[in-house]
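Can you read through this structure? Questions will come right after.
Every protein chain except one is present and positioned as in the full complex.
On to subunit A.
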């Protein structure tokens, strides 16, 4: 229990952040509390180690990639605004927000959610998921007992299905097309309980 206004006053640029990410002030305050709880040494920013300390995250097969998504520009310090901007990708899509013709897509648009997922695969950020990158993800998600051949055949099949221009890699467009019918809003969104 507490008043939102006193937590919000600790957040720099709360108003703009709320506008940019679409989080309500109440949700921003909750996320700020979470940010402070994760920042055990009270540094004012988060480091990859703070993420690794989250037990549930540590058992996720692709935890390194998810953590990497937060620290994508290579820096080792994550401030609150960047933290929230990344999490904004997972806000449920608001269908009632009118789309202004020339404004950029909101962070949580379908396209941006797909881009976020794409970068989990495309680690070298060249805009394509190469065969090798696909193999690396498969290696991470599957157990050690799965053989190289099995991995290769899975990778082959996946590329075959999605790769339309036959360049042996999956571009973002091909990725998007292949997942056209998936309910991205439901699968890549996190809802606050209140």
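General remarks:
Definition applied: contacts are C-beta pairs under 8 Å (C-beta built on N, C-alpha and C of every residue); 3 or more make two chains touch, one makes a residue touch a chain; residues count from 1.
The rule we apply is simple: contacts and distances are computed from a predicted model.
With the options "Nucleolar GTP-binding protein 1", "Cytochrome c oxidase assembly factor 3", "Glycerol-3-phosphate acyltransferase 3" or "Protein transport protein SEC23" in hand, the undepicted chain maps to the protein name "Glycerol-3-phosphate acyltransferase 3" (source: UniProt). Against the chain not displayed here, subunit A makes contact via residues 1-7, 25-26, 29-31, 34, 37-38, 51-63, 66, 87, 90, 116-117, 120-121, 137-138, 141-146, 150, 154, 157-158, 161-162, 170, 175, 178-184, 187-188, 190-194.
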